[in-house]
Every structure is written in C-alpha cells, then in structure tokens.
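Note sheet for the following structure.
Note that one protein chain of the assembly has been removed; the remaining protein chains are unaltered in position.
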Amino acid sequence: MKDIQNTQDTRNVDIQKVGINNIDLPMIIQRKNNTDQVVSGVARATVALPRNYKGTHMSRFVEVFNEWRTKNLLGVDIKGCLEKIIKKLHAQSGEIKFTFKYFINKKAPVTKLAAPMCYECSFKGQIYEDKYKFILGVKVPVTTLCPCSKEISEFGAHNQRALISVKVSYPETEHVWIEDLIELIESCASCPLYSLLKRQDEKYVTEHAYKNPRFVEDVLREVVVKVRNHPVITEYEVECEAFESIHNHSAWAYKKEIKS
Amino acid sequence: MKDIQNTQDTRNVDIQKVGINNIDLPMIIQRKNNTDQVVSGVARATVALPRNYKGTHMSRFVEVFNEWRTKNLLGVDIKGCLEKIIKKLHAQSGEIKFTFKYFINKKAPVTKLAAPMCYECSFKGQIYEDKYKFILGVKVPVTTLCPCSKEISEFGAHNQRALISVKVSYPETEHVWIEDLIELIESCASCPLYSLLKRQDEKYVTEHAYKNPRFVEDVLREVVVKVRNHPVITEYEVECEAFESIHNHSAWAYKKEIKS
Amino acid sequence: MKDIQNTQDTRNVDIQKVGINNIDLPMIIQRKNNTDQVVSGVARATVALPRNYKGTHMSRFVEVFNEWRTKNLLGVDIKGCLEKIIKKLHAQSGEIKFTFKYFINKKAPVTKLAAPMCYECSFKGQIYEDKYKFILGVKVPVTTLCPCSKEISEFGAHNQRALISVKVSYPETEHVWIEDLIELIESCASCPLYSLLKRQDEKYVTEHAYKNPRFVEDVLREVVVKVRNHPVITEYEVECEAFESIHNHSAWAYKKEIKS
Partner (left out) sequence: MKDIQNTQDTRNVDIQKVGINNIDLPMIIQRKNNTDQVVSGVARATVALPRNYKGTHMSRFVEVFNEWRTKNLLGVDIKGCLEKIIKKLHAQSGEIKFTFKYFINKKAPVTKLAAPMCYECSFKGQIYEDKYKFILGVKVPVTTLCPCSKEISEFGAHNQRALISVKVSYPETEHVWIEDLIELIESCASCPLYSLLKRQDEKYVTEHAYKNPRFVEDVLREVVVKVRNHPVITEYEVECEAFESIHNHSAWAYKKEIKS
C-alpha cells in the first residue's frame, strides 16, 4: 500500500505542531503517598513536521500512548513518552499534554470527616531544540469573599465560587507534588472548598471566609508571592476567575512570569 | 435523481422524531415594549416518520426556517412555522425548539444606571394529534444566600450564583411575556443579578440578599406558588441549581406540575 | 446548633426532587470479564421532600456516596446505595444517576492491534412508590455514510462521526453488560470507530462504511429492531445524532418505547 504521508510536499511550509487531539485515555498517576490513582485523561500529542513531508503518521501517537498508559506517570515518564513519540515519528521536536480529574481525600475543617475532592490537573511535556520542559497545571476551586462588599455593607458580604488556575515549571531534577501545589493555592483564597461539610464545618467556613475577604487581585497576588518564593519553581502562570454571585459575569485576573 | 428517502422501509419501526438539530439561526423576537430584538438562535426541528418511509427530507426544514426567520417570532408564529414544516414534510406531527440569548436593559437598584442583562430563553412548539402546545422557557441567574449558614454563623453567610430554569405552557389565546416571567422569577431569589452595579448598589444587593436567605428548596417553592397562582399558566416545570460557594458541587431542586 | 432544614414549611409545596448535582466521584465498575475498572464519575442524587419540611440535608448524600464508592458498582449496588440515601434522608422516594467514561480494549478489524476506546455511560436508579427501576445508558460514537449521497454521486459519499445514545431498562433479576450493549449498537452503524487503525484497517473501515450506507433513520431503526428483540430489555430510548460533514448542523432521530 502506498504511504501517501511519506510523499514530498512542495508548498514550503514547515508545520510547528501536528498530531492527535482530544483522545481519551485511562492513565495511572503516582500520588504523594506512594500509592497510584487511575484517572481518565484527555490527551494531545504533536510533533513538528518539516516542509518536505506531506504528512505525519497519526496512528503511531496512539501506539505510543497505548504502550505508556500502564506506567506510573510523573514528569519523568512524560519525558520518556514524548521522546518515544519523537523517535517513532522521526521528528526533531514535539509536545504532549494530558488533562485529567484528580481526587484527593480531604478532611472537613472541624469534624475532620473525609471525602474525595476533585481537581482538574494537567501534565505537559515539550521538547524543542533538544531541551525538555515540563509544566504542571492545576485548577483549584475556592471561595472568594468581596472586601468591598464587606466594607460597605452593614451585614453580610457577597461571596462565590472562584477557580484558580496555576501552571508551573521546574527543572527535571526537581519534583512538585500535585497535592502540595493545591495546598499552596488553597491557602491563598478566602476559604478552600470541601465535598463534605457538617454544620460545625459550615459555620467554620462561613466565618473563615468572612474574616479573609479577597478580591481576585488579592488571590492572584497571594499565589504569586508563594510561587515566587517556592524553591524549585522557575516559571509560572496564574489565573483567577470569580463567578460573581451578584453579576452574571466573572471578575478575572492573570499573571505570567519567568523567574530570573 | 433517485429519491432514496422516499423508498419503502420494511423494518416496521415508526420514528417519533426525526429532523435537524443544532442549527444556528438569526431570529427576530418581539419585545414587550413593541420593539424587536435580533437574537442568535440554535434550533431543532423534527417530524414523526411513519414506518413505511425510509427517510425524511432534511433540507426542507432549513428551507422553512429560512423563510420564517425574517418574521417577528412569538408563540403564534412558532405555530405557523411548525405547521409549515409539518405540511412540507407530509407529516402528521412535529416539534420545533429555539434557544437564544435575550437581552433586557436592567436598572441597578439604587443608582438606576441601566445596562443589558442576558437571559437564555427558549420557544418550543409541538403538534401531536392535531393539538398545538407552546412552551416558553427562561433561565434566570440569581443570588441565593444560605439560611443555615446565616443562622449558625456569628457573621456572614455563604451565598452564590444560582440558575432558576422555568418552562411554562399556556393556551394559544393567551400570552406571557419573557420580561414578565423573568421578573416573577427574580423576585423569588435572595437577590436578582445585575450587569452594572456601583458601590451604593453593591451595598444594597449585599444587604438585601442577607435579609432574604433562601435554600434551593425555598426558591423552588416561591416560584411554584407564583406560577400556581398565575392566571394563564396551565403547566410548569421549575429547576433551581445553586453553584455552592463552599462546595464544588451544586444544590439542586426540581418540580413539574400540570395544573388541574 | 439549630437545624433550620427541619423547621416547618407552610407554602404547601411538595418537592419532587431535591439533593446534590454535578459532584465528581471516583467509582469502581465491574467489567464483563470479572475485573474492575476505576472510573471518574459525575453524580446527581435526589429525594422527594414532603410539603411540611423546609429543607433536605445535603451533606448526607455525600456521606452515602463516600461510603459506597469503594464497592463494585452494578445495578444491584445502585439499588443499595439509593435505599441507603432514602433511609438516611427519611424520604419515601429518590433517584441517583452516575455518568462516567468507560474504557474497552478494542481490536482493529484487520491487524487486530488493540487500544482502549472510550464510551460515556450512565447508571440511573429510581425508587418511586416502593418500586425500583434501573436504567443503563451508553453513548456510542460511530460512522454513518449517507445513502442518498452515495446513490446520486459518481464517486465517494459523505460520511461523518455520529453519536448513538441508548438507555435501556430491565428487571432487577436480569443483567445487561455495558460491553454487550455497545456491541449491539455498533453493529447498527455504517461502521464502528476505533482508537488505533493501521493502513490495512483504514482500508477496511472505509470500504465497510461505503458498503453499508445508513441515514440516522436507518441507524435508529436497526437499534430499535435489536433492542425490541432483546430478551431482557423492557423499555428503551434511542437517539442518533450525525454531525454532518457537509453541514454545520446535525441530522437527528429519536424513539422511546415501553415494550408491552
């Protein structure tokens, strides 16, 4: 059978990224406590395609994913998987990204009753010009309580669910656990969220949020201060979106920085 | 050219609904104040297909929509559009549904500054056994403030954005304006939402919500009491989902009733 | 602390369904081959609330889910979980629904290379008037190739991804495996989908689809004929949506039936 993909292309256009997108994959993630978690991931994998080749070979991406999905995934395995893809596709550079829902057993603040709380996380690996870069992403839902509303009102203060999205990079020789990054982020909000709260807990989180009012600007700055001071993080991107309880739109703040 | 759709089918299966789905259409909606609003709609249109026909003619649905889209749509025009579809498809029964974002210029509670506020609405028309039924749907975002949190906490109370979805039916001879149904629904929450709020307004909505705590159960019941007492509404379906600011899941309540 | 939820309500409104929605949960599903699969589920759980009670107790739903999530879920466990919820909430009736992505290792048609293929599935249990009902749902992506396009064109025929959504009920004493229901549904399309296809496989699926043209009406009828003839299924609901490759809208067909 003819291999159309391998034929010559004369349009003189290098393609920066080509591959497969939105493929569902079961994955195994290593947890901080040394156990594993099976998660349901959605992946993208791409390579760069030089101008003289007509096409890439899409099925090979699936073959490598299939081979890798029974391994425990961490930053180091993401690199192995990406290197295999680049080799199998005869490419020079490439990128893979997995997005998945990760569960942490979280204790209520007063009763200490535990239940799984879900966080959307992502692993991204890139190889460009022979250099590997790993990016860990977490999306952490929290409460924000408005400082202005608290200040100007006789009683109460509007509060709402907000989503803090953080992406961080660090050297290959280091490691940041999802669990630790989430804890860092949750400490920056008016209050963390929980799956299971009894009445004593509800009293606690209500009063805790009221005592810690935060604009999206405050949340963003608190996170920035902590990741700036983090010993291994070299780059970060932080976004905070508050789904305002008094509007049908969001308050939103964003910052990206490469630490020098 | 052969008309495959018109050939005989021998599998002995009547199809209840067949047609087109998720088609984008510009539409003109008549407003309460006698002006028009051009909206961006998404539509589904279906007819019933008897067991002996292989297929329906999908392009005819688009032709009727195209013909109808320059008219002012209200319940009565939905009927005309549906009758035309049923006739053109040689069918006995059918159904059309339009979902669209509708804007109302809404004044802030204290400063009275106005800005457009958006509501997702829907028109649904059905003809089964020669009987026409029209269903008006609105989704109204509001604030709910938790009565339990207020009661047990020394200060503050968790509150959040919630979405009240209401569908109502009424006789062909009657009419319910979107504007009036939204107003009825907003009065049932801890507080309505606004696009534009200055500081005096923010103080007002914060305190108003605090003085009017509502569970999803309360919101649902308030709406039910009002639609039950409404002079022309004959059937209703009410759903309230509160995107809890202390959890990453929702509190949810639902009721459906045909008034006797 | 005062239990506001337990106070009296005088608005005279029974609530049909009240509880929690969109909660993420890790779950264990029993597979046909006697192994387990950990999946990431999204759940809703509700009970009926009599008119005289102000509110339900939302945290108890989470407590029951938390207790049940380490069990192997099948129809029979859904019933146990639902009965526990109803008991713990002092309710008469209730409903739970889990939606999750389920992976099946699927072999390519010619090379027989296997890779995981993902299907969105759901388990729903209802108890109303002391009667338990279980509903299994699967969403199966397939290829449909248009019979009309094939007939009228000199070469080629438009084809596209379509999604067949099927819900079935059967008595408590019976069992239908997800794997078997998916196989039944895939046999009704122009061709099933695969995660991994090498060139020989691609030739096969292209030609197989061309030899088996199907409108959404055909796909729906094929499924209906098979579930009608299924020995244990008592009720079904079938929907087929084809994401037309020549339009930006879908062709859509639907049928629901209670077998007598």
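Per-chain numbering from 1; labels A, B and C assigned in written order.
The rule is simple: contacts are C-beta pairs under 8 Å (C-beta built on N, C-alpha and C of every residue); 3 or more make two chains touch, one makes a residue touch a chain.
Since we're looking at a predicted model, the values are computed, not measured.
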Response to the item:
From A:M27, A:L49 or A:I164, the answer for touching the chain not displayed is A:L49
Worksheet entry | For chain A, residues in touch with the removed chain | 1-2, 4-5, 9, 11, 13-24, 44, 46, 49, 54-56, 58, 147-148, 151-152, 215-218, 220-222, 224-225, 241, 247-256
Worksheet item: Since one chain has been left out of the picture, which residues of chain B touch it in the full complex?
Response: 1, 3, 23-26, 37-40, 59, 62-63, 65-66, 69, 100-101, 103, 113-116, 118, 195-200, 203
Response to the item:
It is residues of chain C that touch the chain not shown, namely 117-118, 141, 143, 145-146, 148-149, 152-161, 191, 193-195, 197, 199, 202-203, 205-207, 209-210, 243-249
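FYI, only the chains that are shown with their structure count from here on.
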Practice prompt. State which chain is most central when centres are taken as means of Cα atoms.
Written response: C
Worksheet item: In whole angstrom, what separates the CA-based centres of chain B and chain C?
Response: 25
Practice prompt. Express in whole angstrom the distance between the two chain centres, defined as the mean CA positions of chain A and chain C.
Written response: 29
Worksheet item: Which residue numbers or ranges of chain B touch two or more of the other chains?
Response: 148, 152, 247-249
